[in-house]
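Just below is one structure, and these are the notes that go with it.
Shown here: the complex without one of its protein chains, the others still in place.
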Amino acid sequence: MLIAATIAILVVMALTIVRGCMGPTLYDRILAVNMFGTKTVLLISLLGFVMGRPEFLDIAIVYALINFISVIGVLRFSDSFGFKPPHQDKASGEKGS
Amino acid sequence: MMDIALNISSAICLFLGSFLCLSGGVGIIRFPDFYTRMHAAGVTDTLAASMILIGLMLQNPDAIVISKLVMILLMTLFISPTTSHAMAKAAMNSGLLPLLDKKENKDGVKSS
Amino acid sequence: MAMLSGIYGLLSASLFVTMDAVDVAFTEASIGAGISTLLMLTTIAMTGRTEHSVRHKPLLALAVVFVTGALLIYATLDMPYFGDVMAPANLHVMPRYIQDSMAEIGVDNIVTSVLASYRAFDTFGEVVVIFTAGIGVLALLSFARRPEDDAEISSDNISMHEQNLIVRIVSKILIPFILLFALYVQFHGDFGPGGGFQAGVIFAAAIILYAMLFGMSVARRAINQTFVQLFAAVGVLLYGMVGVVSMLNGGNFLDYNVLSEDPVAGQHLGILIIELGVGIAVATVVIIIFFNFADRIDILKHKVNKKL
Amino acid sequence: MMMILGLYNYWIVVGLMMIGLYIVIAQGNLVKKIVGLNIFQTSVFIFYISLSKVDGGTAPILVDGISLYSNPLPHVLILTAIVVSLATTALGLALVVRIKEAYGSIEEEEIQIKDNQEC
Partner (left out) sequence: MLAHLPVLQVLLPLMAAPLCLFLRRPYLVWIFTLIVSGLAFLISISLLQQVMVSGTIVYEMGGWPGPWGIEYRIDKLSAFLLLIITAMSTVILLAAHTSIQKEIPKSRQIYFYILYLFSFTGMLGIVSTGDVFNVFVFLEISSLSAYALIAMGKDRRALWAAYQYLIMGTIGATFILIGIGLMYQMTGTLNMDDLARRLPEVAQTRTVFAAFAFFIVGVCLKLALFPLHLWLPNAYAYAPSIVTAFLAATATKVAIYLLIRFTFSVFGLSFSFTTLPLQTLFVVLGLIGIFVASTAAIYQKNVKHLFAYSSIAQVGYMIVGYSIGTTMGLMATLLHLFNHALMKSALFLALGAVMYRIGSVQLSSFHGLGRQMPFTMAAIVAGGLSLIGVPLTVGFVSKWYLVLAAIENGWWPVAVLVLLGSLLAIIYVWRIVEAAYFKEPAVATDRVREAPMAFLIPVWLLVAANIYFGVDTRFSVEMAQAAAQSLFGVSP
């Protein structure tokens, strides 16, 4: 069951990467990265159990934190998190790769 | 007896979690615009993560491991909605409009 | 682009976990996926996301890449296979670390004992590298701040940060928790993955989160920059002093055996102190680097706003 | 066949390295060059870690009852190397920021043109 769950998560991670590469807007990419991060947290916890050394959950915690901080960072430093008044920036779909 | 019960419930939790994860993954690919995708990601994520983590908790009797898992769970429950909120707000602020009706609102989404 | 590299960092980190390198995964998670990505984002925020993808010299690049790649593939042909127990690397120096480190150093985590005792001098070099980077960034990006600009920026910031109430409250709950977790990682390095370096990065991440959400000027008031710089120096000096003290006690540089009556206790003490030195130095330097980058953004935005 | 199974890991790493190196050389955008450098370095880290892996071994943290561990030495080296790569990235990006302020551009060709005008 553990292995099945791991595989499922790997599949989802692949899907999120697809969305991250495709993602028409910047926010789709951010979303994909965020989701990728949460899935990595799960993957690490699962892997700890699969390999029989579950004391390494610390890494999963760090991932969760770092993921949060990066997403906040992305939002803070992309031009939209409160720097400009709402609805002024019309170029919403600009390329963000 | 207790062992079997634990194992079965853990398996169920893990299965549910994986299923929700997969559905979220499909959702993030298939849904038409950013806000619906976020919905897919956010809602299933929270539940899927808790399911998997609970499933893992049931597998291991060690107190430290369980407490760490609880910590991860709590953090996901805190962080996931917050990031979703922040993202939605940022997207809204930048002028990205939800796809309400394809006829009204073409420039908001498909401008790229 | 930067986010993809963040994904790359996460991916490679999970790869490290599958290959049993927990400590490395820990670090890569916080560095590759966290701090590096954040720094790239700040840079992109300053330089703009516009790009014209001109690929110059593609032929030359391809040639170089092809030659090096071919050489590497050629090199792999005689390598021991992946995971081979009998590979020379696993037979020569490494067995002593596994068999004797418990008796010689008495620390569960072999990575920590190699890092902090057998090859402590490398780690000292690593602390110096990161300190050098901090000083280098200071030398490049620091500037004299004018108080009136500061006031205006902070008023800009306050109006801006009132909008993000929910994120701020959640973060306020999280930050003490993160700091606690950093301390746990710092002192748990002997038994599990972790140690000064990872702890320092996590600690700095908490401060960075605070600075991002409450504005640079608020953070600046909470954390005095001169003080942080001095602390970074203290971290490096702490590490060096352990070595000097062991020299004064009659051992070689960084020989912890002489720090205490009992060699193993001495090793424990030495590792504890140098890990602390590493933690302090890394945390402060990462804070210095981030603050200098973010300050530039604030000034830049301020100028733009003024023009508007 | 044995060879492919035994070495596939290294080949993938080599592929990654070359992608990174290609980006560094061929990209004109200074930030992207640094990203390429990062990819290049990270793949070298993966290479080191893969040579530390031992079949059937586990993470090098001593636990009773386990006698086969992965090689800890490359882990230590890579911890150091990761820090070095962070330091390089930070310094490189600081330079990019200054270059942007001084030249108004972060494209290699534009900078070169501006330099040639000055000479």
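For reference, chains read A, B, C and D in written order, and residue numbers begin at 1 within each chain.
One rule holds for everything that comes next: a residue touches a chain if its C-beta (ideal position, glycine included) is under 8 Å from a C-beta of that chain, and two chains touch if they have at least 3 such contacts.
Just so it is clear, the model here is predicted, and its values are computed rather than measured.
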| item | value |
| --- | --- |
| Visible contact partners (per top-of-document touch definition) of the missing chain | C, D |
| Of C:F181, C:F197, C:Y256 or C:F290, the residue in touch with the unshown chain | C:Y256 |
| Among C:L59, C:L77 or C:L165, residue touching the chain not depicted | C:L77 |
| Subunit C residues that touch the omitted chain in the full complex | 71-72, 74-80, 87-94, 96-97, 117-122, 125-126, 128-129, 131-133, 135-136, 138-140, 142-144, 229-230, 232-234, 236-237, 240, 243-244, 247, 251-257 |
| Residue numbers in subunit D that touch the chain omitted from display | 21, 24, 30, 33, 37, 40-41, 44, 47-48, 51, 73-74, 77, 80-81, 84, 87-88, 91-92, 95-96, 98-99, 102-103, 111, 115, 118-119 |
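Following the convention adopted for this analysis, only the chains that are shown with their structure count from here on.
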| item | value |
| --- | --- |
| Subunit A-subunit D separation of Cα centroids, rounded to whole Å | 21 |
| Gap in Å, rounded to a whole number, between the CA centres of subunit C and subunit B | 29 |
| Computed distance of Cα centres, subunit D from subunit C, in Å | 15 |
| Subunit C: positions in contact with at least two other chains | 1, 20, 22, 42, 44, 163-164, 167, 174, 192-193 |
| Residues of subunit B engaged with two or more neighbouring chains | 75, 79, 82, 86 |
| Touch list for subunit C against partner subunit D, complex | 1-2, 5, 8-9, 12, 15-16, 19-24, 27-28, 31-32, 35-36, 39-40, 42-44, 46-47, 51-58, 60-62, 64-66, 68-69, 72-73, 76-77, 79, 81-85, 87, 89-90, 93-94, 97-98, 101-102, 108-111, 114-115, 119, 122-123, 125-126, 129-130, 132-134, 136-137, 140-141, 191-193, 197, 282, 289, 292-293, 296 |
| Residue numbers on subunit A that touch subunit C, as the complex places them | 17, 20-21, 29-30, 33, 36-37, 40, 43-44, 47-48, 51, 55-56, 58-59, 61-63, 65-70, 72-74, 76-79, 81-83, 94-97 |
| Complex contacts: residues of subunit B adjacent to subunit A | 10-11, 14-15, 17-19, 21-22, 24-26, 28-29, 34, 37-38, 41, 45, 48-49, 52-53, 55-56, 59-60, 62, 64-65, 68-69, 71-72, 75-76, 79-80, 82-83, 86-87, 90-96, 108-112 |
